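The complex appears here without one of its protein chains, the remainder shown in place.
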Amino acid sequence: MSTVALTSARRIAWRRRRRSAAAAWRQYRSNRAGMVGLVVLVLFGLLALAAPLLADHAGLAAVNSTQNPVWASPSEFHPLGTDHLGRSVWTQFVWGSRISLLIGLTATVLAMVIGTLVGIVSGFFGGRIGGVLMRITEWFLVIPFLPLAIVLAAVLGPSVQSIILVIGITSWPATARVIRAQVLTVKERLYVDRSRALGASSGHLMGRHIMPNIAPLILANTTLTVPIAILSETTLSFLGLGDPTRPSWGKMLEEAFAAGALSEHAWWYYVPPGLGVMLVVLAFVLCGNALEEILDPRLREQRA
Amino acid sequence: MSARFVTGKVLGSLVTLFFVICFNFFLFRVVEGDPVASLFRGRNLTVTQREALTKQFGLDGSTGEQFVRYLEQTAHLNLGRSYATNQPVSKEIASKAWATIALVGISTLLSTVFGVLIGIAAAWRRRTKADYTATTFTMATYAMPDFWLGMLLLSFFAVTLGWFPVGGIEDASSNATGVAHLADQAKHLFLPCLTLTLAYLGEYALVMRSSLLDTMREDYLVLARAKGMREILVRNRHAVPNALLPVVTIIAINFGFVLSGAIAVEAIFSWPGLGLATYDALNGPDLPMLQGLFLLFSAAVIVFNLLADLLYASLDPRVRTA
Partner (left out) sequence: MRGRGRILAGALACAAATVAIAVTTASGQEGAKPLTLTVGLQQDLDSANPTVGVTVAAYEFWNLQYATLTDKSSKDFSPIPGLASSWTSSPDKRTWTYKLRPGLKWSDGQPLTSEDVAYTINRARREQWLNYSQTVANITATTPDPQTVVLKSSVSDPKLPVMDVYILPKHVWSKYDKNAIGKFDGVTSVGSGPYTLDRVQKGQFWTLKANPSYWGGKPRIDRVVFRKFNNGDAMVSALRKGQLDAVENVPATAYLQLQKEKGITTLQGQQGGFDEFAMNGGDGLKKPNPALLDRRVRVAIAHAIDKKTIVNRVLRGLGTPADTISPSANPSWMPKLAPNQRFDFNLNEAKQILDQAGYKDTNGDGIREMPGGGKPLRLRYAVRQESADSQPTAEFITGWLKDIGIATTEKTYSDSQLTEVIGKGDYDLFVWGWTPFVDPDPMMSYFTCDQVSQDPKNPTNYYNDANWCDKTYSAMYKQQNTELDPAKRKQIVQQMLTRFYESATYVPLYYQGDLQAYRTDKYTGWIRQPAETGPVLFNNSSQTYANLKPVAATSSSSGGGGGGSGTIIAIVIVAVAVLGGLGLVLARRRSADERE
């Protein structure tokens, strides 16, 4: 009797989840801004994935561009023109999208993992552990991002890994704070106390009750952290702290500025990368907002 | 606000500041190579000269000795000498600080005022075309890298049209004084200020808008409306001041961060402030300079965060007991 009941219960739970997911998707679809954002993201994702098809990787090397004219404006040979070393800007843009997106996403994942862990633990346990973790979080929040990034890049040496580390380390506190606040709210709910009264362990509580309730919040927060990560990478690369051997949109802006693209009127070198960043960031923000709007009424319902 | 609350917050900030100071020292020690040898490359230094210079740069003694000396000097605001100019770092920072404060101060003021106004207007006209335009505009400026926006403005208004100078704070070869001098500086300030204003007003507008929307639904407003108060008064007398709370704290916090965030923008416009100093110091790197700037930026953020906390606590009684 009990085995049959348990299986049904699980299946019922999954069915419920699927239905709510479908409902969420429907709601998302109706949000026009969110859909625009999603479409843009998919486009850029495809651009990054299809890089080898769209531009020859060898075109990134200056030694392979010695036959090209320098500072050439867009033409049929070079859709976005060439830079000060004769390299095709389109090639850099396409391959650079990979690095920019990769760093943005990976750094966000890092920040989310750390932030969520710290947020859940500090929110759930409270007391001394929670207090210490909160102190650490606040301390990290207070260190200005750029100087810390500069120092870390100087210590670790500029590379893709160090940039991911830098952004991850400076972005997790904001997430931790938000997650902690939500955990505190959820903790106060009756069924958590009831479970505890029934003798449930902390792990069980965190995994079974808290996590599912904050999972949507984590998702929304992630979508809103990615833009910060991408903007940070762009700024860091612009300041020369990025990986010098890989193209990225921020590096394109740095090279354009250093090589005097402004006085050369070479708009094709500095407009596309910035535009790319802006569109991707905007897309993530729109998606994130749409997600939050879906979550909002639900959260509000539960608060009552 | 109880004295205990304030003391607690202040003490906490001081502890954080001390940590930052220590952190500063050890982090940069890891990065340091041999600045004397590299700065005097090719000068055939004698042993005596080398020793004298090493002492001058404060690089003699063990790490422990150097740390103690560093703490002592920092307490006296002696932040060493810049490798690039050989001038005291504190003097360099002091001379460049006001340019950044002017730029950041004015742009913060403008972005706050305009951001809040746009936020209010957008919330008020929720879901109308005006709201959508405003929201899209603010989101777009928020999504742009601020220095990229600066590059666009610079290339269009300065390089192409020539309406504004290409960089710097003033026309270095003119002997203008008084009002003409100020006007010259204002002309140079315009584009970098516009850049920072646009870059930050988006955040304020969006936060103000959502905060106001939340507030407008609150119960006490329902009561006010029930009492028959006109909507505009409800908005201005009750909703806005309460909605301003989160904006105010964000502004305070941001001010600390904008000081260091203006690095890229100052670089684009060659605005001779702390940001450009950081940018130049990165090309070296001029470690004493970076160390000093890092300390200043951290201290600024700590101080402004403290002020924001105290401000928020004084404005919102609900927080004090937390």
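General remarks:
The first chain written gets the first letter, and so on, giving A and B; residue counts start at 1 in each chain.
By our rule, contacts are C-beta pairs under 8 Å (C-beta built on N, C-alpha and C of every residue); 3 or more make two chains touch, one makes a residue touch a chain.
A quick note: this is a predicted structure, and the numbers were derived from the prediction, not measured.
Although one chain is not drawn, the whole complex shows that of A:45, A:212 or A:244 it is A:244 that touches it. Taking the complete complex into account, B:183 is the one of B:22, B:101 or B:183 that touches the chain left out. In the complete complex, the residue from B:49, B:136 or B:314 that touches the missing chain is B:49. The set of chain B residues touching the chain not shown comprises 31-50, 52, 56, 83, 85-87, 95, 163, 165-168, 171-174, 176, 178-180, 183-184, 186-187, 232-233, 270, 272, 276, 283-285, 287.
Summarising the interface, chain A meets the missing chain with residues 61-64, 66, 70, 84-86, 154, 157-158, 240, 244-245, 258-260, 263-264.
Everything that follows uses one rule, which is that only the chains that are shown with their structure count from here on.
Centre-to-centre separation of chain A and chain B, using mean CA positions: 24 Å. Those residues of chain B lying in contact with chain A across their complex are 16, 19-20, 27-28, 30-31, 139-140, 142-145, 147-149, 151-152, 154-155, 159-160, 166, 256-257, 259-261, 263-264, 267-268, 278-279, 282-283, 285, 290, 293-294, 297-298, 300-302, 305.
Those residues of chain A that touch chain B in the shared complex are 138-139, 141-147, 150-151, 154-155, 227, 231, 234-235, 238-241, 250, 253, 256-257, 262-263, 265, 267, 270-271, 273-274, 277-279, 281-282, 285-286.
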